[in-house]
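Quick notes on the structure that follows.
A single protein chain has been removed from this complex, and every other one stays in its place.
Each chain carries a letter (A, B and C) given by its place in the written order, and its residues are counted from 1.
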Amino acid sequence: MFVVMAGGASEADINGVKSHILSEGMTPFDHQGTERVVIAVVGEIGPRRQRLIDRLSALPGVETVTRISRPFKLTSREFHPEDTVVRVLNATIGDGSLTVMAGPCSVESREQLFETADSVAANGATILRGGAFKPRTSPYTFQGLGVEALRYLAEARERTGLPVVTEVMEPNQVDIVQEYADILQVGTRNMQNYSLLTAVGRVARPVMLKRGYGATVEEWLMAAEYIVSSGNPNVILCERGIRTFETYTRNTMDLAAVPLLHHLTHLPVIVDPSHATGKRWLVKPMALAGVAAGADGVMVEVHPRPEEALSDGEQSLTLEQFRSMMSALVPIHAQVRHLHGDPLPSAPALGVGGASGH
Amino acid sequence: MFVVMAGGASEADINGVKSHILSEGMTPFDHQGTERVVIAVVGEIGPRRQRLIDRLSALPGVETVTRISRPFKLTSREFHPEDTVVRVLNATIGDGSLTVMAGPCSVESREQLFETADSVAANGATILRGGAFKPRTSPYTFQGLGVEALRYLAEARERTGLPVVTEVMEPNQVDIVQEYADILQVGTRNMQNYSLLTAVGRVARPVMLKRGYGATVEEWLMAAEYIVSSGNPNVILCERGIRTFETYTRNTMDLAAVPLLHHLTHLPVIVDPSHATGKRWLVKPMALAGVAAGADGVMVEVHPRPEEALSDGEQSLTLEQFRSMMSALVPIHAQVRHLHGDPLPSAPALGVGGASGH
Amino acid sequence: MFVVMAGGASEADINGVKSHILSEGMTPFDHQGTERVVIAVVGEIGPRRQRLIDRLSALPGVETVTRISRPFKLTSREFHPEDTVVRVLNATIGDGSLTVMAGPCSVESREQLFETADSVAANGATILRGGAFKPRTSPYTFQGLGVEALRYLAEARERTGLPVVTEVMEPNQVDIVQEYADILQVGTRNMQNYSLLTAVGRVARPVMLKRGYGATVEEWLMAAEYIVSSGNPNVILCERGIRTFETYTRNTMDLAAVPLLHHLTHLPVIVDPSHATGKRWLVKPMALAGVAAGADGVMVEVHPRPEEALSDGEQSLTLEQFRSMMSALVPIHAQVRHLHGDPLPSAPALGVGGASGH
Partner (left out) sequence: MFVVMAGGASEADINGVKSHILSEGMTPFDHQGTERVVIAVVGEIGPRRQRLIDRLSALPGVETVTRISRPFKLTSREFHPEDTVVRVLNATIGDGSLTVMAGPCSVESREQLFETADSVAANGATILRGGAFKPRTSPYTFQGLGVEALRYLAEARERTGLPVVTEVMEPNQVDIVQEYADILQVGTRNMQNYSLLTAVGRVARPVMLKRGYGATVEEWLMAAEYIVSSGNPNVILCERGIRTFETYTRNTMDLAAVPLLHHLTHLPVIVDPSHATGKRWLVKPMALAGVAAGADGVMVEVHPRPEEALSDGEQSLTLEQFRSMMSALVPIHAQVRHLHGDPLPSAPALGVGGASGH
């Protein structure tokens, strides 16, 4: 449930509410909105709900207490009506600018990474991606260069000024990865690896959470809720396709999830057409489509020589193809940007506060 | 297989090849491309393939005979490298212009239809849609006004000048529907109703073939092949969402199918975000996304008072929402239009001829 | 809604209720159960529901009027608590006996059909299957022998005494097919071909309705409702697999649908492991599983020389494999048969009457 404080509630009122929630064995999370403070009450409420609502409603400074039927709380628009804007080095994600994460699937060598990084930086990428620890379906295929790759990524950041995003696969890797990387990625296979979600929820780096290929939008938001409720508010969602009966493409890119998420949550949403389609010649049109649907940005795989890539070569853009994609994407983003201040004029109301910013 | 004629092949050469194909019990379909003629050989070839290739290769004017591994022939880019452009009254579909089909799910009354038609025509719709015969999951719900609705649609065409598209559900309805409508729609549940496909393949009206909600792209093209091989080359494909495990939206809109189809086939592709999402507030962003992905147009449901609609009210735009969608869609289309002359610069070659126009 | 008549209601009472329903513009369907009569009210009820309930409740002989939330009415257990038993020639389906439909995918010649029919009859098949009109994904592959095949099937019935089931693909074929066949099959692609459902609903032959490969259980029952509400109560349901992301098997056989259907409906349920798996070596174990789950029988494809079959050879059993399957299936059926008198001891109550027989 959410406790909506009155416009003139004092710091003492807010603390009083939070103390009471703690005394009930629940955890309070407060959000200072543009107009007022909302305090989410999380934990297993069970049968005492009505009693709790009555008591909280009676506390000083409380305007109203609302039940929330959706299972996600801290990630919901009700709790946090304004868009979350993630800032990392010079990049911002979710503020209406165009985020472009680009780089190789796997870091294969210093040369391959630098060649790619220099080129994508020169052509408009805002964040550098590159795999150090690779989740592979087979135990017998290339698993990534590990810490060596992390060092190359840090060097590439120095060269280009771009923040670095890379995947972390287990709780024990979190420390080493956050030492080198700026954004930690949780991959599609680990979307419901709750130990990992909790671990990345405790660090001071933004997290990019990819959708599980078999997960619903609601489960995805619940996974984000694990991270946010562990203390890390800077979560970026990344749609990368779901598994369906259609086999022509690697997965089916669920672009309706983009405006749907902008309605349900305040977190920024990125789309990954490389993994969603699995075919490089589908990346450009699907990147355009993602941005037109309101995505805050795209993530694409780029390789100087895709035919030699150790992983995912079939879906990697060449340097030239990346440049071509960017030259189409930037004007489209400029064109749609103003539209997404009000993409959902007729979306049903969401209780306290409405969607803003998107 | 395809027989590619030499640049200087004469009419007699072409007829010679076609005669030989007929004498083998197969059917020839020829296409006069911009540079040369291609003749498709359709029918069950079986074990005599090599002998047939040898004989055809030796005929005068034949440049080469190629095997085609894909099961669709007449609908393939190999056979027909240029885009098919469908022309009906003053509308053209597939020539790079923006097609917008709009109107009510069901025609409920003359007044409801005229009010809708006048408004969408004034705001940029190019084709009027409206259901006369409605396929309904339940035998106990509104099944459409039938012929009465067809008459209203014809009247609305007179008022607005817009050509009319409406669904035909069985072979016996083809005659009456084509009498009133300009484009015949085959619905998602009938995508593999082969009797119906063959029946609409024999009329002189364009056909819009919606994708089956459980059908692959390849099966969809094979369904189009039924229509084209029955004699009707004017087929428009309409992506309307496929069925997946995600239940937040009615179906999952498979936008990657748009550039995929432009690669595989010469037929125009329309997207229907109303049925794909089932929620009116998702229609606008998904229409934008569809056009950005290269769709030749969109189809949307519009109703003056969606809350009173006899079917699909939840997904129908109001008149004002349609106007708002159009004001966003037109500039996006203008922006992307030039991009789709070469959307697939790195798509693998397709044998004879390459993709052009899209 | 359902009108449950009192135990001692007279014929006049029943007619009174039916007359009233007709006078309201709705259609009454009555079912004489073991203990009392239930009358279903079908049609679009809309806002007058409460008024109608009040009026019907006040009529003589009416015990109670119940609202039914499920969209299927005549096919529901509430309306018709006892199992439907379909009788055709000497075969009965749904009475606890083991139904085995066997024969070739397509009738290819008199010899092929007779060889198969004689063998499956000698080894326990109770119904002969064989395709005359074949729905094929491609317009260029074998489409069946048509009426010639129907004649062979009728001859095979004379030889073996087995009733014949064969597919009908369009309303115009219903007359000719029912002239030769004993059970009309509606195929997976036509499950929502409402014209066809209505047409087979008007004939005096039982109908086997295969599940659409993309259809939910509820939509399937709604399709059956079309047939039953058109006047034909003898519908047999056939589970043949649904489309999922798993590609190792042709489709995914949804065996939980078997006990689920026995809970929801009184209609008999058959399983088709040949189409569901697409691999002949999976047919036997899945036939066993289907019967163990409570299916009323199985349908399998059998061919004397599958490697020469014109369609579906990969999934056809040889004559010897059919014999082997039967020798395993019969004792399993005998073993489970008594279990399915009460398969669902803890299934939630269904309103009037409970599941019986299954």
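Following the convention adopted for this analysis, a residue touches a chain if its C-beta (ideal position, glycine included) is under 8 Å from a C-beta of that chain, and two chains touch if they have at least 3 such contacts.
Everything numeric here is computed off the predicted structure, so don't read it as measured data.
Only one of the listed residues, A:P135, A:G161 or A:P331, touches the absent chain: A:P135.
If you put the hidden chain back, the residue from A:N190, A:T252 or A:T265 that touches it is A:N190. Considering the full assembly, A:R243 is the residue among A:R243, A:H266, A:H303 or A:H333 that touches the omitted chain. Counting over the whole complex, subunit B has residues 243-245, 247 touching the chain that is not drawn. Seen from subunit C, the chain kept out of the figure touches residues 214, 216-218, 242, 244-249, 252-260, 263, 276-277, 280-282, 284-286, 288-294, 318, 321, 324, 328, 331-332, 335-336, 339-340, 343-348. Touching residues on subunit A toward the chain that is not drawn are 42-44, 71, 73, 135-142, 169-172, 189-190, 192-196, 212-215, 219, 222, 225-226, 229-230, 243.
Criterion: only the chains that are shown with their structure count from here on.
Once the centre of each chain is set as its mean CA position, subunit A and subunit B turn out to be 37 Å apart.
The centroid of the Cα atoms in subunit A and the matching centroid in subunit C are 48 Å apart. Of all residues in subunit C, those that touch two or more other chains are 243.
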